[in-house]
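A single protein chain has been removed from this complex, and every other one stays in its place.
This part shows subunit A:
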Amino acid sequence: MVRINLTVDGAKVADDVEPRMLLVHYLREKLGKTGTVVGCDTSNCGACTVHLDGTSVKSCNVLAVQADGGEVTTIEGLSQNGELHPVQEAFRECHGLQCGYCTPGMIMQSVDLLKENPQPSEEEIRLGLEGNLCRCTGYHNIVKAVQHAAGQGAQA
């Protein structure tokens, strides 16, 4: 077991974890942050995407011990003071989700994408979300949602 200390969605947490424990399992099983989900076992689907120190990561591809001392934001910490983040709002406004399973990862990746490129073209959005799979929407309305959020001046 290894002791880790980190900040998750604004709260300081400390735990003893197995060195092999993935960040996503730490979030779900130790902290009950079940908004972040697991969709595959090969880091292809991106459903588990969170922000680690301000940058999007696939939390199945990071060990919990690697997040030691870091700051993690999950989908559950994205809205502030009861206000939805503009990207969350845009996904609802543009029907950018159906079953919603890929949505936490898709939103976290979209926030990161817009932080780096506040006015992306459709192609830049499509390339920027390439690492996040969705089986329901055909991506059409996800792209629209990101465009909508960009139009609202959404940034991280």
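Definition applied: a contact is a pair of C-beta atoms (placed from the backbone, for glycine too) under 8 Å apart; a residue touches a chain by one contact, two chains touch by 3 or more; residues count from 1.
As a working rule, contacts and distances are computed from a predicted model.
Student: According to its UniProt record, what is the protein name of the omitted chain, chosen from "Xanthine dehydrogenase family protein molybdopterin-binding subunit", "Alpha/beta fold hydrolase", "Sulfurtransferase" or "ABC transporter"?
Tutor: Of "Xanthine dehydrogenase family protein molybdopterin-binding subunit", "Alpha/beta fold hydrolase", "Sulfurtransferase" or "ABC transporter", the absent chain's UniProt record names it "Xanthine dehydrogenase family protein molybdopterin-binding subunit".
Student: Can you say which of A:C45, A:A64 or A:A150 touches the chain missing from this structure?
Tutor: Missing-chain contact among the listed residues: A:C45.
Student: At which residues does subunit A meet the chain that is not included here?
Tutor: Contact residues on subunit A toward the absent chain are 18, 25, 28, 32-42, 44-45, 47, 74-76, 78-79, 84, 88, 91-93, 95, 97-104, 107, 122, 125-127, 129-144.
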